[in-house]
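Can you read through this structure? Questions will come right after.
Subset of chains shown; positions unchanged.
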């Protein structure tokens, strides 16, 4: 199966990148941009075919490596 | 030889570049702030190294879309000589002055070290004082200098002799395709390179291998 | 007077703020009433160990801090020394240990950001950075992750900011398993006549907030940073501070531009306990009150309370007292750099620290008592036990194997993997990159400064007094070995829990040793930082008083490096042969023992030998110089050979001579014709000069009657360990 993972900064954690992009969009003349937050996105091809087991595995991968749970949250979607 | 050095917020090697230009060519370049819309009349402009806008989003992406770059793009179309070094290379590439892209170093680490550069094309404004095939020492200092482009672009770059500098003797520090360290546009008026020649021009730097590059500007 | 008090102050709340009951009582008496939550927060931040130095003050006062070159000693954001021609060097070292253990990348990055801010707050442009790192044993499950994150974070911040990182230290030891040390040092250049201070002057002047917006970052970081760890550390975690080197770079340029305009009366960076400590410091130092209106503070998040704003440790922020007539000019400069600029208060003559928010007074405190009159302790301490001198340490069965083991050991191997991730060339002034005895950067023309950080924690553990002396002596020696004149130091005193008399004893004796060495070597302490409570479940770190020294090179063309220069050169050992193997690397790495007294340091001999070597360098009599420290003569010569791709042929050497870590020693090389004169001069000065061999063209290390090892073998051992370990191959 394929797992799609969104990793985002916990709310309240400073996001310098998002801030810089916000500014740049303004300079490029895009109005009405209230906030930009940048995160990471991962696609993982798994041999596992059972959705439940796959989710378990991917959750463990996020906790152990893919997300820095000190400052990041993650969201898993299976396809 | 009148030259300008463009300064964006977060650029931090502009003084290194200005010093090198002044020390070797004898004339002090003018610094141009990124909000300017009209580049002063110069023969040659450098986009120096650093971390423009913190390298946020993508290295050089935000700087490439600033007012001064539109003017540089316009003037380079009319033949203005442009040199982009390190972050400058990333900026002019993001700005579409050169093909391809610079991505994370293959080993995923920033690398500051001396490498060997092979001068593949000595017919440019920045290499005419060098012998073709000459091998010089030059430092690199970057985290995203891994040059990539699609197959046909690579074919054209090689075919049209537009690879100006190549990492030599297995010293490729970032995994760049074909050991590419620097390339030129079709007319040879725009050059981008990851290494920092401005940091190897006087005895203090241990070697002066890169002086001839700056001397080339006088002949150009 | 009473203040609206929404939350009742319970003993639990007081405890959770790290205040001891007697300290809280002292606070209540001071106020004559129960504090508000905001006041409690302010007090806990100001009176914790980190900000108040309450356990260490008494002893720090005993260090030598004066000297003809000292412009500003301890007590400001950084120390300032005069290097002539109107130039001043501004420098300091600071720890970010606990945050780096919790989130290595951001912890280390913000540590670098903080120390850079300390330096440019005083009007200096940072020209060099250093970092002294201590990690747990390589086999500990977290060590690799911590090394990787910390090094990445230091590079990530320093490289982007644009300061060359030219040196440091890395050690591994099980005693750091639960408490790593990340000590960052920054060195800046300023004009001696335009240094900026934090002391506010003048009543009714605007207090200005500069830099990044305030968020909930690291709230209580300051109090956290002084709380002993236990297994719950991860839960006690404050919201992690995230560094923004881009904003810091803009802040640097904006501050220097503003300072040049003459608008700045006083300036203070917001470090630990951000707005609180910066405002209190400015007021208390200037004998002024400060009034802040928090409605004016630029915030990143909705609905921040006064408590949160006062304790936020959001990075890249400054507080400043401004000349009112230049307000507009100042604002324009900051907006040009895309930074926030807000007038958030004013100076008063009331000596009160008054906080207003949403129409209410949230705090009204006596400013001096919060600042320079915080509690001070004379903690009980015990004299550390002396360890016996170790005699007749056995020789190795296989000398070649022993040499290779040491050369490739975690503490002795090359740190290239680390320092290649740091831009050590930016600014075009680097005359000596990491890998030598000291980093060297040009000031202008032929004038340069050398920088080195040193301490040998296992020595300090074995004998805090001698170990303290040795840390200073080795730093002085490293600076001397490149030909510079050592002129001043900063320190970063990392210890365990000071409430334990044996730890306090280590602290007291180490400071005694440091002070003795600084006096003997004319090497005053001009700034520093104390990090206590580096302890997990009762296990403290090795006492680690890191010393960061500055040396002055008047003529760069005379600078010495450790690489052999030409085959045929003679190799001379200055300071006598090795005898002392107690606490040596040989003992630990080859025999697996950490025992005995460390090598004693005779400061008079240290000075005599160092001055002698410096003179040899300045009169161009020697071609290469390296000090002898960890690993002894053997490692010193191997490092000189590897740096040059030239070999060495040595007379017979016993294991004491090869691995002894006796102090005050150097290896130098010179043209054969010059050797006689040097040993004669040594003889006259009463300094042992032993002619122990010569440099060879063939790339091997050759010990007469002993092994001969190829440089390739030595190099792969020396360069191999770090990359192999980090890639998980070990």
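Note that the chains take the letters A, B and C in the order they are written out, and that residue 1 is the start of every chain.
Just so we're on the same page, a contact is a pair of C-beta atoms (placed from the backbone, for glycine too) under 8 Å apart; a residue touches a chain by one contact, two chains touch by 3 or more.
For clarity, every value in this text was computed on a predicted model and none was experimentally measured.
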Subunit formula of the full entry, expressed with the displayed chain labels: A x2, B x1, C x1
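One rule holds for everything that comes next: only the chains that are shown with their structure count from here on.
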Centroid spacing, where centroids are CA-atom means, of chain A and chain B in whole angstrom: 34
Inter-centroid spacing, chain C versus chain A (mean Cα positions, whole Å): 36
Where chain A touches two or more other chains, by residue: 16, 20
In chain B, residues with contacts to at least two other chains: 53-54, 56
Chain B partner contacts - residues on chain C that touch it in the complex: 152, 155-156, 159-162, 244-247, 249-250, 337-338, 419-431, 442, 556
Residues of chain C touching chain A in the complex: 102-103, 106, 215-217, 237, 239-242, 244, 246-247, 300-301, 314-315, 338
Contact footprint of chain A on chain B as seen in their complex: 53-54, 56-57, 62, 65-66
